[in-house]
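Input: a single structure, listed below in structure tokens.
All protein chains but one are shown in place.
Going in written order, the chains are labelled A and B, and every chain counts its residues from 1.
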Amino acid sequence: MKYAFFPGCTMAYRLQFAEKSIRMVVPKFDIDLVDLPFTCCPEPNAIRALSDDTWLTFAARNIALAENEGLDILTSCAGCHESLSLAKHELEKNPERKERVNEILKDLGLEYKGSSVIIHLHQILFDEIGIETLSSKVKRPIPIKVVTHTGCHLLRPERILHVDNAEVPVKLDLLCETLGMEPLDYMDKTMCCGAGVRKTNSVTSYAVLREKMTSMQMVEPDAIVVFCPTCFITFESGQRVANRIFGTDFMLPVFYYTELLAIAMDLPDTELLLNEHRVKLELPKSEESTKETGVSRGDSMASSP
Amino acid sequence: MTTSDPKGSSSEPLEVEVVSTDPELRIGVFPCKCGKNIGAVVDIDEVARFAKTLPGVVHVQVNVYTCADPGQREIQDAIVEHGLNRVVVASCSPTMHEDTFRKTVKASGLNPYLCIMANIREHVSWVHQHDPEAATQKAKDLVAMSVAKAASLQAQPELDVPVTQAALVVGAGVAGMQAALDLAESGFKVHLIEKQATIGGIMAILDKVFPQNDCSICILGPKMVDVAKHPNINMITMAEVESISGYVGNFAVRVKQRPRYVDIDACTACGDCVEVCPVDVPSRTDQNLTWQKAIQIPFPQAVPSSYFIDPESCLGMDLIRCGKCIDRCEQKAIVPSDRGKYIDLDVGVIILATGFKPADPSKEPRLGWGRYPNVITSLEFERLINAAGPTEGALVRPSDLIKPESVAIAQCVGSRNISTRSGCSNFCCAESVKCALLIKEHYPDTEVSIFYQDLRMHGKYFEDQYQKAREEGVKFIRGRVGEIQQYPKTKNLRLSVEDTTHNKLLLEDFDMVILSMGAEGISGNFPLPISCTHDSFYIESHPKLRPVDTSSAGVFICGGAESPKDIRDSVIQASAAAGRAAIILQKGRYPIEALSAKIMQDKCNRCGTCVSRCPYGAITQDGTGKVSVMGALCQACGTCAGDCPQDAIYMPNFTNEQIESQIEVALQGDPSNKIVAFACAFCSYRGSDLAGVSRMQYPANARVIRAMCSGRYSTRFAQKAFELGAGAVLYSGCHLPSDCHFQTGNHWMAKREPRIRGWMKRNGIEDERFRVEWVSAGEGKKWQTIMTEMADVVKTPRKSLAQSKKTDDKKTKTKEPTRKKKVTKAKPKSTNTKTGASKKKIPRKR
Partner (left out) sequence: MTDDIQNQKLAALKETARPCFQCGICSSSCPVFRVAPELNPRISVDSIITKGVVPREGNEWLCAYCLMCDQRCPMGVSLAEILMEIKNISAREGKAPPDVIESAESLMGDGCLSPISGRSEKIRTELGLPYLPRADPTDVMKIFKATGAIEVIEANKETTQEATE
């Protein structure tokens, strides 16, 4: 299945190893990625806050590019996914705006039609590929305790995105369980990481991060698992800044899900990915195992709805 | 509508009056001067002279005060002396005195429905004070219109049906029980149906009840026993209504009762069976906080005082599967062969008291119920604090059975939220204050905080309890709880809520949180089509005038089924419903609307349109497609007739013929200058009367034709008026969306507007000549404005229809199917049973 791949500026130029992990993993599921001349999605907070029309037009351009090739868009960043999905929703809801946007796009030789679907890697893995298939490809389960952070922009608003239950998200936890991890429930699970306000007011942003990570730390996880490069950077690098500002001592390793998937599937060269991490985690050596031992050990999550 | 004689014991419909069978019209016209009220403006003598010239008029008599005793006697004498068989009183508004004069003529032996009025006071003398000439002309026209109508009036028999002297009460919570007891005490037989194995409803499982904080089951228990013991109450538990047919006074009800598997009379509620039953099921009474067995009694004070077996969880009542209770029971009360049964009942009235169900807390997942053990609902709290509950009245945390030192109560859960229910649930604020007081009473050192959005202490004594709670140290913070999170180790809870009074976020820890649950409607889904709100509560006939009636005659609603409310209001409403139901029962006979619609079977093509127009369910189609009207349910609004494509519905006193003859007469002279104005009896006509009472002046162009409901005005009337050259036409009804006194007539009338305008356009008639207006009984000023504006419009003379058609000659006048010519003295019921060759649609199922 071919998709127009939309890594987004943050993943492409600041979290390259995460993109690498995606490109390592998806061919194993018969997914081909096509790269198109996308711009920034654009960023759903800063650019949209400047001018709603500008945001909508850039997003429409990106979608139109994919439509031109007859491809759906595969996003790997929660922010990109939100931006493109909300833009698509707005254009469908408001034909007048769609007309105005298309007038501008015409000048660029493009037209937004609404034929492409925006889908995030989270949805592809959980909804389309499915836990069973994933489970069958796990060769080296990773028996660590993790806390998952699905991210604001994958969950909300639920009525438009339909990725997971916005108040009690479970899908990323189940994806982690499939890889042998033990996902822990923790307070403030659906809370924002604080990234959205970091450039405007960094102290506020790190204060939000502090709240979030305090709750994470309470359950003593081995690592954080995310599905968004911005959240990744916020946790991994931001925790140090927070420590400096507030005197906390957060030091949690962070993983983008497909990194762990690549490791669990025992794909070659995964050290390339882990080398780039700033907070390293020594993953426990686990012998090659059959499917039986691949299930999570111990009690599963502290609470399952 | 006159009432019939009380408590007739025969089952035959009572014929009340003699119908004039004299084919010769002998109309008597009685113009009234009304002192100076009419006489000062209208030349009554001129009107009288004119009336004498009208066809069918044999006697004209002017009076100064027709409604007074001497005036009435004169009418009566005239009827006898001159053999009058139709009476037209030209005086005030029929709203004023139609009943009066009908009684007058009835006393002389004339059928009351042969007497009508022409309104020459509110509609003429009071509003055209500065133009006596025009006023007199208008009065003459109105009299002529009434005489024309009178010519085709038919006597209407006043029938009634017997009322079965029994009532059905569905639901035996506190409301159902109250209604049943009230009716039983009044001497009527009551069948009380309850779905659960015990009566008592939600009240039976509460702990203490507001505002006296007395023990709930202690005050309810004796009442439950009264219900069971009352000789007039037939209590049927574990039963639901399966089907209902019939109509007010004569309902046939089929009840389906589930098997109990225990003989009520033999069971002594000793509880031996419980000891041997191997199956545990979550306890319904204790809100799933603890277990009970497959053989169970809902609670110790259950009525009937008997166990029952839940067939879903029972392993099997035979010796291979289980059957242990059968041996154990010394009374031999277990009945494995018990089968459900059907019970057929005949009742005269029905009261729906089916209550509501507590809102589902899992619909607001941000509050953590179901995931966090120490977040409980108010009903779960009631069971915990209840001495008969799972912890014998100790308030302890489900996670560790430790007494909570701090408790938070969150308001508006399941209510005031578009994703659950947008309405307020009424009782939860008081419920929470009660919970807080109970906690303080048992555990004075425990901190209690209530987080509310609006604290609605609306009931009697409620404010005092609120003050008491504050005195006891309960904290009240205005802010609706945003989310609840649980500490992983301690299972304590952290509430995130803004103290909106101080614009400050509170992140506070509590040992336990009580969610104050609202109500979720469960009304509807009942064999009778009683309308419900979109959130499933029954709709009353009128919120102020008839708050416990429904639009189905003989069916009443009360308690939580009508809207969420507390115990006191449920009991009050239940007594109200019982009172209303008793009126019908004690009269013994229910009057059928004398002017109810009648289907002219020879014209009817069985399209079934009328069935959907009737908001009372009075029109039905049987298996062959034949349409008939149930007189007892018909309210004579005429909406069915307004939409009948075959004009096959006869509306006594408002027939097509009568209305069209009024239109014809109204437009006989100078039609282009005239406005044919239709006004509905309850709203618009009264509004026009108010304009008169208030002496609001306007030009005299209008000729008003009264109908009971705006639903009566078919498209045909406007077309006919325009065909005859009317300058303008007004259709006026009660305000949308819900003011129509016949529920939906105004909506159906509004739907005809585009068709009429389409026809007007095709015939070159200017749009502004037709108006659809909504005038309420209090809008006299609006009526004056409309009359004035329309008078302006008719100043421009009409283009003749021929002229306007020249511009568009490929026109058919109307798109209506060709109809047989109306027979002038047609009998209402056609003896011709030919079904007709026209299309026979498949009868619609309701």
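What we mean here is this: a contact is a pair of C-beta atoms (placed from the backbone, for glycine too) under 8 Å apart; a residue touches a chain by one contact, two chains touch by 3 or more.
Keep in mind that what you see is a predicted model, and the values were worked out from it rather than measured.
Student: Any idea which chains on screen the missing one touches?
Tutor: Looking at the complete complex, the unshown chain comes into contact with A, B.
Student: Tell me which of A:S115, A:T133 or A:N201 is the one touching the absent chain.
Tutor: Only one of A:S115, A:T133 or A:N201 touches the chain omitted from view, namely A:N201.
Student: Looking beyond the chains shown, say which of A:V26, A:I63, A:L84 or A:C152 touches the absent one.
Tutor: A:C152
Student: One chain isn't shown here. Among B:P398, B:G423, B:G482 or B:G764, which residue touches it?
Tutor: B:G482
Student: With the missing chain put back, one of A:T54, A:S115 or A:S136 would touch it. Which one?
Tutor: Of the listed residues, the one touching the omitted chain is A:T54.
Student: On chain A, what residues meet the omitted chain?
Tutor: Here the touching residues of chain A are 7, 9-10, 12-14, 16-17, 19-20, 23, 35-40, 42-54, 57-58, 61, 104, 107-108, 152-153, 155-158, 166, 190-192, 194-197, 199-201, 204-205, 207-208, 210-212, 272.
Student: Since one chain isn't shown, list which residues of chain B touch it in the complete complex.
Tutor: 366, 412, 416-419, 453, 478-483, 496-498, 500, 503-507
Everything below uses one rule, namely that only the chains that are shown with their structure count from here on.
Student: Report the inter-chain centroid distance for chain A and chain B in whole angstrom, where each centroid is the mean of the CA atoms.
Tutor: 55
Student: Show which residues of chain A lie in contact with chain B when the two form their complex.
Tutor: Going by the criterion above, the answer is residues 165, 167-168, 184-188, 215, 218-219, 302-303, 305.
Student: For the complex, which residues does chain B have touching chain A?
Tutor: 365-366, 370-372, 485-488, 494
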